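Excluded from the complex is one protein chain; the other protein chains are retained at their positions.
To keep things simple, chains are lettered A, B and C as they appear, and every chain counts its residues starting from 1.
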Amino acid sequence: MLKEGDWVLIRYEEKRYLRRLDPSGSLNVRKDVLKFKDLIGKPEGVKVGKFEVFRPTLEDIILLGFSRKTQIVYPKDAFYIAFKLGIDKGSRVLEFGTGSGALCAVLSSLAGEVYTYEVVEEFYELAKGNLSKFGMGENVRFHLGDFAEAELPEEFFDAVFVDVKDPVPYLQKVHRVLKTGGVVGFLLPTANQVSRLLENLRDMFGGEEVLEILIRYYKTVPERLRPEDTMVGHTAYLTFCRKLRS
Amino acid sequence: MLKEGDWVLIRYEEKRYLRRLDPSGSLNVRKDVLKFKDLIGKPEGVKVGKFEVFRPTLEDIILLGFSRKTQIVYPKDAFYIAFKLGIDKGSRVLEFGTGSGALCAVLSSLAGEVYTYEVVEEFYELAKGNLSKFGMGENVRFHLGDFAEAELPEEFFDAVFVDVKDPVPYLQKVHRVLKTGGVVGFLLPTANQVSRLLENLRDMFGGEEVLEILIRYYKTVPERLRPEDTMVGHTAYLTFCRKLRS
Amino acid sequence: MLKEGDWVLIRYEEKRYLRRLDPSGSLNVRKDVLKFKDLIGKPEGVKVGKFEVFRPTLEDIILLGFSRKTQIVYPKDAFYIAFKLGIDKGSRVLEFGTGSGALCAVLSSLAGEVYTYEVVEEFYELAKGNLSKFGMGENVRFHLGDFAEAELPEEFFDAVFVDVKDPVPYLQKVHRVLKTGGVVGFLLPTANQVSRLLENLRDMFGGEEVLEILIRYYKTVPERLRPEDTMVGHTAYLTFCRKLRS
Partner (left out) sequence: MLKEGDWVLIRYEEKRYLRRLDPSGSLNVRKDVLKFKDLIGKPEGVKVGKFEVFRPTLEDIILLGFSRKTQIVYPKDAFYIAFKLGIDKGSRVLEFGTGSGALCAVLSSLAGEVYTYEVVEEFYELAKGNLSKFGMGENVRFHLGDFAEAELPEEFFDAVFVDVKDPVPYLQKVHRVLKTGGVVGFLLPTANQVSRLLENLRDMFGGEEVLEILIRYYKTVPERLRPEDTMVGHTAYLTFCRKLRS
């Protein structure tokens, strides 16, 4: 049952809102009003007039609830990354930089433990805040600082994800802290960055894959099924490879 | 360390092989030979000549290791589905039909418990075999038979995924066994099927989304970065919605 | 040389403007001013500060110069259509409805003669105005009225293009006025319309093709090459077929 303080996703036709259930609160869309006190004690999935009220999924939280001061890792990419890293509840995962914490939230939902590093204090605070606001991140160790300076044992991580402008200076250290055979992923917006990365992977990492994920949404009118007029044309190129034994 | 009986992914330039480590076995590619007895006791990530040897990821297992007698749910779709369903280790999930078990394997890696139904005995045996062959599926209850005839309590599942030719006759029962607010997803290859589904969701389910996922792979030559010449043009349309309280 | 009254395309970084050279006119972008009297007598291709001045291409005219009261046929689609119709300077082509005249302009540039029909007087005037404003359309016969009521000889056209909401009621007449073997194309936004059309083509038309064209633009910064963040996700499905001899 929905109770005071719960986060809810409210849909009204094509619109979506993420709100916290404050009994004095309400949502106004066009001429309709949804009073939050009427939701408390109701099950999620309740429909009140044109309003549909659900508990938010992880995707809803990231897209609508996370404060952003950087480009976030989109759920379409984050979900794919999380699986490609081959992690499960027994895995210890490294990611840097933390950014707004979107990928961190996804990794945290799959892995046993996540280590994350961020050099910009503002982003470090933001990501911590984003996860704690939605009750996530108990298994995340947030670090303020450059991964390059972290003191970590060899072969400490099962998988690594790198989301920094220039990953090349970090490759040797990533190689050292990753278990042999472990997967490392990279998120890079430009083709030039991907080329430069691939040039520098040789010998240390193998099994390279470079790909991009495009999602095409459709209007959901059954008698007029057609893709949306505009779509996200690019978020980033994803590169995956695996540590070779030197 | 790799040991006898382990599954390994072997990469040789662009080629990939999934093999079980039988000490008397070997892999021949072009003029090169990899003897499996030389791998036993080595860490994964070892490179022997042009051969790179890793433990397989879930994606490797599904794409290279699962026997197929039906169109499988591709990992690109399965990973996205698993997250959209909003499940975790505490969730009980329903899926039907089982098919070759690809989605079942992905759901099983995320959820607490998976119930799966398949009417064709050949597929039922195939899926069971695919999961057990790779040590997966302990939390999966395989059922031979039509979900329509299953006896299940109301509001029993946290999420449902439907992969049958015509989901419409199942909608009322899906609605009954799903918790209010729970996500239900559908995989349908044709636009006509999606239209028909959307027409029939009304009132029972809300928050509809229809989408397709396209993955574009790149050749990994750094000085000649470019997409692959051909790509998968279509697997299926994915539809997601959530149970409304009737 | 550019002269008074000429249309010019002006580029200023990523921005584009289509303007007529009125000697008293000017263009202000940010803090920069381009005075049109300074352009007169200059060759096209002149660069004045950050302003680049060219004669517009047909694509520039359609995208920036045509007034629209309907969804236009995008140049990416129009160029492909024009070639698929297999027309040249010796061809007589039919299209309806005229809409804003974008496809009409493209067909007119390739064909000998274009007949176009439009039932809405406002669009009929708009399209005529759009073409004449840019000195095009001498070989176009604009008709106000429904093609269904036009009196035309049998086998009169080499090719036909149909851009109406429901083409099915027109198929028999299209078949009658088109030369045997001639190509007919259709522009339809929804999958449902395409299904309905395909059902009704049988016997009269053969060699069906259905396709959609996606254009992905890149940012043109050489050291940061990457696709644009957003792209046009859908304009329409294009269907082509050819008249069979009944």
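By our rule, contacts are C-beta pairs under 8 Å (C-beta built on N, C-alpha and C of every residue); 3 or more make two chains touch, one makes a residue touch a chain.
Remember, predicted model here, so these are calculated numbers, not experimental data.
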Of C:L21, C:V46, C:L64 or C:L144, the residue in touch with the unshown chain: C:V46
Residue touching the undisplayed chain, where the options are B:R92, B:K173 or B:R216: B:R216
Residues of subunit C (touch criterion as defined above) contacting the omitted chain: 9, 11, 42-47, 52, 54-55, 57-59, 75-76, 79-80, 82-84, 86, 88-89, 106, 109-110, 179-183, 191, 194-199, 206-223, 225, 237, 242-245
Where the missing chain touches subunit A, by residue: 191-192, 195
Absent-chain interface as seen on subunit B, which is shown: 189-192, 216-217, 223-234
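By our rule, only the chains that are shown with their structure count from here on.
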Mean-CA-position distance for subunit C and subunit B (Å): 44
Inter-chain centre distance, subunit A versus subunit B - centres from mean C-alpha coordinates, in Å: 21
Gap in Å, rounded to a whole number, between the CA centres of subunit C and subunit A: 42
Touching two or more other chains - residue numbers and ranges from subunit A: 191, 216-217, 223, 225
